[in-house]
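Missing here: one protein chain of the complex. Every other protein chain is in place.
By letter and in written order, the chains are A and B; residue numbering begins at 1 in each of them.
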Amino acid sequence: TAGGLEVSTDDGAFSFGLGGRLMIDSAFYREDTNDLGDGTELRRTRLEAEGMLFSDYAYELGVDFAGSDADVKDAFIEYLGLWPATIRVGQFKEPFSLEELTSSKYMTFMERALPNALAPGRHIGIGLGSRGSGWTAAGGVFGESFDDDVSDEGDEGWGITGRVTYAPWREDRRALHFGAALSHRVPDETKEIELDTRPESHITDVRYLNTGRITDVSHLDLAGLEAAWVEGPFSLQGEYVAAAVDRGAGQSNLAFDGWYLYGSWLLTGESRNYKPKAGKFGRIRPIAPGGAWELALRYSSLDLNDDDVAGGRAGQMTVGLNWYLNAHTRLMANYIRVDNDANADDDGDVAGDDDPRIIQLRAQIDF
Amino acid sequence: TAGGLEVSTDDGAFSFGLGGRLMIDSAFYREDTNDLGDGTELRRTRLEAEGMLFSDYAYELGVDFAGSDADVKDAFIEYLGLWPATIRVGQFKEPFSLEELTSSKYMTFMERALPNALAPGRHIGIGLGSRGSGWTAAGGVFGESFDDDVSDEGDEGWGITGRVTYAPWREDRRALHFGAALSHRVPDETKEIELDTRPESHITDVRYLNTGRITDVSHLDLAGLEAAWVEGPFSLQGEYVAAAVDRGAGQSNLAFDGWYLYGSWLLTGESRNYKPKAGKFGRIRPIAPGGAWELALRYSSLDLNDDDVAGGRAGQMTVGLNWYLNAHTRLMANYIRVDNDANADDDGDVAGDDDPRIIQLRAQIDF
Partner (left out) sequence: TAGGLEVSTDDGAFSFGLGGRLMIDSAFYREDTNDLGDGTELRRTRLEAEGMLFSDYAYELGVDFAGSDADVKDAFIEYLGLWPATIRVGQFKEPFSLEELTSSKYMTFMERALPNALAPGRHIGIGLGSRGSGWTAAGGVFGESFDDDVSDEGDEGWGITGRVTYAPWREDRRALHFGAALSHRVPDETKEIELDTRPESHITDVRYLNTGRITDVSHLDLAGLEAAWVEGPFSLQGEYVAAAVDRGAGQSNLAFDGWYLYGSWLLTGESRNYKPKAGKFGRIRPIAPGGAWELALRYSSLDLNDDDVAGGRAGQMTVGLNWYLNAHTRLMANYIRVDNDANADDDGDVAGDDDPRIIQLRAQIDF
């Protein structure tokens, strides 16, 4: 939080920081069949407080105000007294998926890739983590987040999730990252789940890929594989995520999967900032006063069709151009080609086989 | 706000502080008849700003984000120029009930006792207060809070409330507190009121005790008596609250009442922190590095049956165990035995005579 606020006592036992992020988006849809709705949006308007008490107790509390309600994001207490092992209680991201765990402040593209629809995201739970010079391990047991708990009747669902990462190379401008994660999830007493996602663009509300409600689900298993390679200004990053849905007697199980792969080139010579002790990427700091420029290309794919569930399948190609005006401010432009199959109809709400083109822009600052 | 932020000018005429609190709960219900819904919850995620301007003007603004909307809590301006007399304008807690007025950060149990359903809580109004070495007096006229004003048609309801406290003993580890409060309340033009409460557990939405809508109410009178005794590591606290509902001609009046009594034992030798000039309890600071442990036992009772209104009657016994990791962080565990009568059916929504057992856990930090 440079420019934000950070104070601490001289011995470092107590500290308090306050920061935030602001992302302003606009999107223009070259529509094919369906109406997607050009427009503008405050994508994230977030305030975040964090601090340390009595050396060993850390906390974080972030609230996002975009969309005119208040979404609590990270909200946890962490015990650091067993460092490098840590214990965390509260609402935070389950340890699953490199792209999910990398902060939205540092994402290479404006939105996460399609397979992110399968990542668990933030829930309330308890987690353990540890780390070494080139590895991290994290696991936890989680209930539901606020928003998921649609009805207060019946017990909540829960999940158990773990992730390990290893970085054989971890130099400043040269890194190689591998990661793997598993999650076992039990839905709440309704036994229903729904998997869906927007086309990597947030201003529209159309979620082409949408399984609708899958009923009688006993559990859901997720597996994820991650790899990333940084070589000076160049980097590659990719993930594969698979989901297996176990249904009650007499019904076949379901399998969905997705993957993405992207390359990034920092034209001005900077390097993507891999953090081996966190197993994710961090902030890029421009070298020259004119800022940093980044060109990136991503292909992502997600298949939510299986058996009697026709959630749709899509492949999307994105070209991204980022201008880092300084370490805390950037402008982003994404051009996306969407290729949907006939089932990609938002559970019947729109026409399938729709192949729009998307141009979207973002101005971002964090403090 | 240790670890939070506090700044002031050298002469103390201006100050500003920013802090917050975070409470993470989970509950497990050993259900009897009805489904209560195990789960997890961010019970409070609050940010609070407070400060002083020109020596004599103080303000406070607290917002809670739990539950995905933003609830304004304390939001008032206070004039201190007539100290020890103070004038307060804004939204704040009406001066009624020791347990209600003691901050949720310092409560002995995870939830306030059943009779708290009768306490007025926070409303918008104007209040006067004064205090001496062993006494406090406070009173005010209040309208409705935001949330109460369900319809904007018709005039708001209002109330007038006063409380006095006296502490014959007020040493560091030895205190005796007495308090009494009265409130006269007039409902809004709908002339309806509804009294209800959860079973001292917040994750479930079942409110066993529930009068439903009582119509044609001309006014509601409340009376409360408080006593607390601190003797070294031991303390006792109890309250009795009675409500009288005055209805229109031809209908009998209604009387409801409730009480609780609890004892607490700080096993590690600390003492509950009574604040005689505020007439309520404050923060407990552990003596030893290992933190403080507290064992507590509470019985509470509320009777919302009278005449034609069958709101239900319940008695609940709670065993509480608190581990204060440090002065700002604690873990809490509560085990509750609920004993409901046949009318305790959430105004017909659930079955009566339900006697569940509740285990609930909390991790809490404030800064």
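The rule is short, and it goes like this: a residue touches a chain if its C-beta (ideal position, glycine included) is under 8 Å from a C-beta of that chain, and two chains touch if they have at least 3 such contacts.
In this text, all values refer to a predicted model and were calculated from it rather than measured experimentally.
Contact with the chain not shown here comes from a single listed residue; of B:39, B:95 or B:125, that residue is B:125.
Screening B:22, B:42 or B:61 against the full complex identifies B:61 as the residue touching the chain left out. One chain of the complex is left out; on chain A, the residues touching it are 2-5, 18, 20, 22, 24, 26, 35, 37-42, 45, 47, 63, 65-70, 203-205, 325-326, 328-329, 363-365, 367.
In the full complex, chain B touches the omitted chain through residues 5, 7, 14-16, 18, 47, 49, 51-54, 57, 59, 61, 63, 69-72, 75-77, 89-91, 123-125, 143-144, 146-147, 149, 152-156, 189.
Definition applied: only the chains that are shown with their structure count from here on.
Chain centres here are Cα means. That of chain A falls 39 Å from that of chain B.
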